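Complex shown without one protein chain; remaining protein chains in place.
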Amino acid sequence: MKKSALELREVTKIFQKGREVVRAVDTVNLTVEQGELVTFLGPSGCGKTTTLRMVAGFELPTGGSITIQGKDMTNTPVNKREIGFVFQNYALFPHMSVFNNVAYGLKSRGEKDAEIRPKVIEALKLVGLQNTENRYPSQLSGGEQQRVALARVIVMEPNLLLMDEPLSNLDAKLRLHMRTEIRKIQKKLGITCLYVTHDQSEALTMADRIVVMNKGKVEQIGTPFEIYSNPQSLFVADFIGHANIVKLEIASLSQESITAKIPGGTSFTAKALKPDVYSATEVLYHVGKSAALIVRPESIQVGAAQEGEGIFPATVVSSIFVGSHIEYELLLKNNATIHASVPFSTGMEIYGEEASVSLTFDEQNSAFLPA
Amino acid sequence: MKNVQKVLVLLILIALCSTVLFAQGVQEKPKAGGTLNVYSIMPEKYATKIFEEFTKDTGIKVNFVRLSSGEALARLIAEKANPQVDALWGGPADTYEAGVLEGVFDVYSPSEAEKVPAQFRSKDGYWTGIGIIPLTFLSNAKYLKDKGLNPPASWTDLLDPAYRNSLQMADARTSGTATERIYSLVKVYGEDEAYAYQKKLHQNVQLYTKGGAGGAMPIATGQAASGVFYIVDALDIQQQGYDLVISYPKEGVTYGVEASGIIKGAKNKAAAQALMDWASSKRLGEVMVANLINYIPTRPDVTVTNPSLDMSQVKLLEADSTWKGENRTRFVERWIAEVIQQ
Amino acid sequence: MHETNAFRPTRKSLMKTDPALFSALVAVWLSFAIFIFLPVIRLLITTFYVDGTFSLANMRKVLGTSYNIKALYGSLILATSVSIAGTFLGYIFALAVTRTALPRPLKVLLGAVTILPLISPPFTSSISLTLALGPNGMLLKALGIGDFSIYGFLGTWISETLTYFPVAFMVISAILNTMSATLDDAALSLGASRWRMFTTITIPLSLPGIGNSILLLFGASLADFATPLILGGHTFPVLPTEAYLMITGMFDLRGGATLSFLLLVPALLVFFLQRMLLGKKSFVSVTGKNGARTEFAKLPTALSVFICAVCLFIVVFILYLYAIILWGSFVKVWSVNNTFTLEHYAYVFKHGQKAISDTLLIAFLSTVIGSVLAVVIGYVAQRKQFFGKRFFEFTSMLNYALPGTVVGIAYIIAFNQKPILLTGTLSILVAAYVFRYYATGIRSVIASLEQIDPALEEASMSLGASSVRTFTHVTIPLIIPAVLAGMRYLFIHCMTAISATIFLVSVRWTLLTTRILESMTELQFSQASAFSMVLIVIVFLADALMLYLLKVTTSKFHKPQEISYEKVGA
Partner (left out) sequence: MSEPAAGTPFLELRSVSKTYQLTKTHAIKAVDSVSFSIAEGEFVTLIGPSGCGKSTTLRMIAGFLKPTGGDILLEGKSITALGPEQRNIPMVFQNYALFPHLNVFENIAYGLRARKLSDDIIAHDVAMICQMLNLVGTENRFPDALSDGQQQRVALARALVLKPKILLFDEPLSNLDARLRIQTRAEIKRMQTLLKITVLYVTHDQSEALSIPDRLLVMNKGKIVQQGKPREIYDFPSTPFVADFIGNANFYDVCVISVGSANVQIALQDLEFDVSLDHCDHHPTKDEMALLSINPITITIEEPDGVLGKNQCVCMVEQCLFTGHAFSYTLAFRDTSIRVLQPNIQGAVTQFVPGAEVKLTFHAQAFHLFRIQE
């Protein structure tokens, strides 16, 4: 049987600040396969960085176990875990040249200089930083520093690459560029990678799988597309992408789908999601009570005002052209605000403020959650 | 992180060890007979020359540190449990008397003690006089000329408003010169009258200096007009070439006896005794005369060449060292309470 | 969720969980016990125990003397006025350097002149001040001012202010430099005049620095005994001088100890206030990244002119004072025979040789030992969590907080008997310096560690380096500049301080500073000047060497970035 690269079992971390007990990480379970890139995504303080630091060994879990490559490493010191850690602020040694930074781990391991040099050169080449060996970190740009930090880690050929918001100190454009760079290198080397971020678009673009965390607990684990299309909780729906959450009154129920409507308005049918954290016996939806419709801005069509089943009349509050698409802010009849993002194509009509329009929601990409 | 702490502990241990090592290293025992450790109240420039001669004569090397009389005594008292020096050199006899009361001195009668007049020796053999120094007035000649004054010839001359805020003399708390001044005044006026006089004198005092000679330089450079000093300090500054006038009050002055003594528990007792023997010999007086060290030798058989040290025209008041030692603290406390706090 | 995973508050003994930290703490606490607690406790016993029982008799006696009460008030008044005046001058100088359009060479000169008082013994300025402003002083004569007495409060105040304002200058210019320049811009763009900007932004934001400087100067002035000794005269007694006189003049160790105990109270108060101030988050750390702008808005013209005038006056005055000393060291007899001579220097090098070599040895040893201890204590205090940490930090700084005379008296009381017999040794001097002045080292190590992201050490560990390697290859190289900076001040203090060690010099070990004071009491003004000059030159050279080392060790990774288009443009 193939060993999984990393296994977290019931990992818990409790901090005690004076009398206050904080469950920073609460019984987290996760299995990561070889070569996978898994991102931990969540708002700040959700426990994602603590989890990563426990995997690295900077913190010891209060409970649970951590297995790397089949070996229990729960209490192994950092320097014996053979992991690579990329820090948010790069943590390059300011008193060492780029070469010495990258060679640092190899030297610590006691490798010979003759062996070290080609490896370092190779690693720097991989990250696109040839001929910078003799410069010092302070002479490099943020992006270059980040790449040195990456080279410093991959030259060690670690079992596990851990990255803690590695791109958050870079400017937007570079951030986009580095995402693809890191992803490329990770796939090329086949390194298993845990990646912590609070930037959902970063998580979506880079991950094979995303672990969404909130308040120390795992909310949902899945591929980016799964998480985006089938959020299992209102938190995930709201945190990933920008979902419209509209409360509608349930008109009828079936096993898979729910039909709901704005009081006195049109009804809409879509699948019902049941977050698996709730017990199956509990009844989550009741006819006549409200359910939350989750609909993505880009799953909304904005058209000229018309009547019909599944069509919601709305008023345009604002329309903003942002190049690739038009962002509408709309008001439904029940005063719910809806954001729609309509891809822009040349010659299409842009509705101005106060315009009456009708909205159609895409059924495939919409779902109900318990309100 | 354990190893970091190992390094830390190592560093601390190195630090502590080196401190202790140095503590031990410098605690090395002085070579017997070869060296002598001394606190000198006598100014360094005199002591250097005298001890050079002593070393020449006896082969004993002298380490010394110069301290004011008060400091020296304070040290000796503080170090009583573990004396750092073997002898005290110079300084007024009453300091020695005070020390005797604190039990810091050892009895020793030098070989030629009998040749030193009795009033220049401790009754019980705790100390031996090495020179005597009367008090004198030292005045800036130019100041006197500018103000049309004669050199002060009486204690009362110093009360002249012409000297307002321009006298400098020593502080009784730190200086033997100052206490000597009080003894003189008590001998001249009687105790209460003496303090009344000092209160008046205080009006003219610009500054009480820490050292007995502290005011001499300001007088020499014209910052102050006049003051009361031991002759040794007054002559010394005059010999440096300043335009100064030395005068004596007609009522008379007491004089200090510069003494020397062995510290109880001295680690180099034999060497200390050798110093005492040498000090009571004629040799010391000759060395002082030869080197222009302006003490009047205690041995009457030493010929003084400097006319300023001729005491024939000066009214010298006798003041018993025991009396001085017994009254010193009281006089100083009274001085603080009545003179400077008025 | 499993209950077994619930948090179990376990307090294992530190000896088991972290034996190395435990032994480090034991070792450091032991040294604290010997060199910090023992002296203070012995001082307290001497003060409050008469014949083996607790008694307030000493205290009553001391407080019963109105002259001592006057001295207490004198100390407080002097410290207050010195701290205010010194901080004011320091602020003016700091503004001149950071906020005016003075040409760079002049700013460098300003900085250089402020170094002079720092590297000379505290009483040098009082000596030349006496000659310049004393009765019949040269400057008074030149200006035709007749009846003016420098002795007393005025002279002491001027001399101490001149001696200590450079400290204020350093503290305040640091804070003025770290202020965000965009705040100035914001104020101006909101329509505030330059005066208004200065009074509503610059001054309030520098308040922490001003507060810190006032407290530092208050403490320094409170402890200074040499300046009032020379300039205070009988009209203006202060506690440290009175304590010194009581011990050395009245042979009253107990009374001196009691008097110095009185000093403890305001000194500790100041120390606590300062800790509180430093503990508070400083206003200066501004959120977000600082724009490219590093230039501060200029001050109102009138203020600039005023600042420049004050600075010019002070600089000229300080240079004049030091010129007097320089001149004095080269003339045959001060103010009588002004022919040039080197005989005083010859004397210094012949008879003062031992003092020079002793002082250098003591300063060197203290600097090295103090720095090592500072690194250890700083590291433990900043990076570790353990029981009693705050008390640990507090204790490490205690000797620094106490006035020097108090420490000196406490040391001589404590170490003059078995089991720890240290009087007259080199170690007592070294210990006095180390435990008193390593505080600057500890502070700079802590400050430096605060700036070094623990991620650097974690990065090293995660790259497989052992903790030893991490400490030697990452932590140590990074804090070396801080250690050197700490060493620099430690060394300067060891060379120039006198208050604690005046009680501790001995036959075998003597110091340059005490020799200078002796020369003064022996009327050898020229000799004293020559000694002072030699001391100043030594300290200056050593300081330059340290600064050079500092530059060498940091230049590697603090290389000024090449000025790029981005740096200047945006």
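Structure notes:
Chains here go by letter, A, B and C, matching the order in which they are written, and residues are numbered from 1 within each.
In the analysis below, a residue touches a chain if its C-beta (ideal position, glycine included) is under 8 Å from a C-beta of that chain, and two chains touch if they have at least 3 such contacts.
On a predicted model such as this, the values are computed, not experimentally measured, just so you know.
Within the full complex, the chain left out of the display contacts the shown chains A, C. Residue C:Leu183 is the one among C:Leu183, C:Ala243, C:Ile377 or C:Ala542 that touches the chain not shown.
The residue touching the chain not shown here, chosen from A:Arg81, A:His95 or A:Arg179, is A:Arg179.
Among A:Arg9, A:His242 or A:Lys333, the one in contact with the hidden chain is A:His242. The chain not displayed touches chain A at residues 171-173, 179-180, 183-184, 198-201, 204-206, 224-225, 228-229, 240-242, 296-299, 301, 318, 320-325, 327, 329, 341, 343-346, 362-365.
Listed by residue number, the positions of chain C touching the unshown chain are 180, 182-183, 185-194, 196-197, 200-201, 204-205, 207, 281, 283-284, 286-293, 297, 563-566, 568-570.
One rule holds in what follows: only the chains that are shown with their structure count from here on.
Of the two chain pairs examined here, A-C and B-C, it is B-C that is joined by more C-beta pairs in contact. Rounded to whole angstrom, the centroid-to-centroid distance between chain A and chain B, based on C-alpha atoms, equals 86 Å. Centroids built from CA atoms put chain C at 35 Å from chain B.
Residues of chain C found to touch two or more other chains are 466-467.
Listing the residues of chain B that touch chain C in their complex gives 1-9, 11-16, 18-20, 22-23, 25-27, 37-39, 43-45, 48, 63-66, 68, 70-71, 73-74, 77-79, 81-82, 84-85, 98, 102, 165-166, 171-175, 205-208, 210-211, 213-214, 216-218, 220-224, 233, 236-237, 240-243, 329, 332, 336-337, 340-341. Across the interface of their complex, chain B is touched by residues 18-21, 23-24, 27-28, 30-31, 65-67, 70, 130-131, 134-137, 147, 149, 151, 229, 233-234, 245-251, 253, 333-337, 351, 365, 369, 372-373, 375-376, 379-380, 412-413, 416-418, 421-428, 430-431, 434, 466-468, 470-472, 475, 505-510, 518, 520-525 of chain C. Contact residues of chain A toward chain C in the complex are 10, 12, 14, 16, 21, 26-27, 56-58, 62-64, 77-85, 87-89, 91-96, 104-105, 108-109, 136-139, 152-153, 156, 162.
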